[in-house]
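With one protein chain held back, the other chains of the complex are shown just where they sit.
The block that comes next holds chain A.
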Amino acid sequence: MQKRVMEEDFRKGEGRPQLLDLIPNERDWMVKDVGVGGKCFGVSEEKKLELRLGLPGDEDWSSVKEKREEHSIESALSLGHYSKVSKTIGTNPSSVGAKRGFLDTVESKTEVFQQQQQQQPGFLQLQAKGKELSQKTNGRAEQQSLEKKACGSPAAHGSAAAPCGDGAGANNSSQTRTAPTPVVGWPPIRSFRRNLASISKPSFESQNGGPETAVKFKNGRKGLFVKINMDGIPIGRKVDLKAYDSYEKLSLVVDELFQGLLAAQRDPLTAGTQKNPEEKQAITGLLDGSGEYTLVYEDDEGDRMLVGDVPWDMFVSTAKRLRVLKSSELSASSLGAVSRKRTAT
């Protein structure tokens, strides 16, 4: 089925050759989707950041809108493309779009309703209802509503817009960062089923890491995502510790994650034009203290530890977040914590 091909294309990134320049190992990456957005909007690195975190800004949103309306919507492939594009857009621009979507539908509904109601207050109710509905969508990633809106505009307005609007009300495919505002009583399951995945007791095999473990991988595996921040870079990332089995791999991943960001920070003027990874400096020596940066983590007791000190499995089960610190700053702060820990034991 064409749709299936589409899905696999997206997983492998075949439909988007531009990805290869930016993200060598896209399989395991959550930022993969962003690559599409990056290409679409030109300045790859900075747009990658924006889109990932949903930096608000109407001007961004309208440029997105323009780009998207340029594309035709007929083929299923573009539809799929749309869905990927829209997924990359952060919450804030989306909510603007969603509200527009609703006002569209509210207006169309008004026509229908005014035929039935003789009095003006009916319209007010619709407006209020529209507000109600759009309030329900705030806090959810509205990328699907964008899709519908885009799809709705070339299609017939009026009756088509109304179901689109209804449908855009509450969708589930949110980003990992924002917990979607649930629609009351939806999906229609009993309350005891809602928390099954998170309340199952840890088994002998694995230790659940907390809220991050609710996020699942595309291939069905449960991920263990922890935040990772780098000194000097305001934007953090997330890594799935369960995707790796050694410190070396983790170090490589961190390097790949932040290389581009670091380059952009250093020289924002040239960052956009630099597409060649060889020109960027690799972040090395994260584990042995030899590099400019060192990788540390916060464990479940709140202590800051050097990454690499404990066996990998123990690290995975106790690490709560990661930081990439400047090695020069390391001796001042975290080693203090480490030595405190040692004296305590």
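Following the convention adopted for this analysis, a contact is a pair of C-beta atoms (placed from the backbone, for glycine too) under 8 Å apart; a residue touches a chain by one contact, two chains touch by 3 or more; residues count from 1.
Just so we're on the same page, contacts and distances are computed from a predicted model.
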item: Listed names "Exosome component 7", "dihydrolipoyl dehydrogenase", "transport inhibitor response 1-like protein Os04g0395600" or "Gamma-secretase subunit APH-1", with the criterion being the UniProt name of the chain not displayed; value: "transport inhibitor response 1-like protein Os04g0395600"
item: Missing-partner contacts on chain A, residue numbers; value: 1-3, 76, 79, 109, 112-113, 116-117, 119, 121-122, 124-125, 128-129, 144, 148, 151, 159, 162-164, 166-176, 179-180, 182-194, 196-197, 200-201, 203-205, 214-220
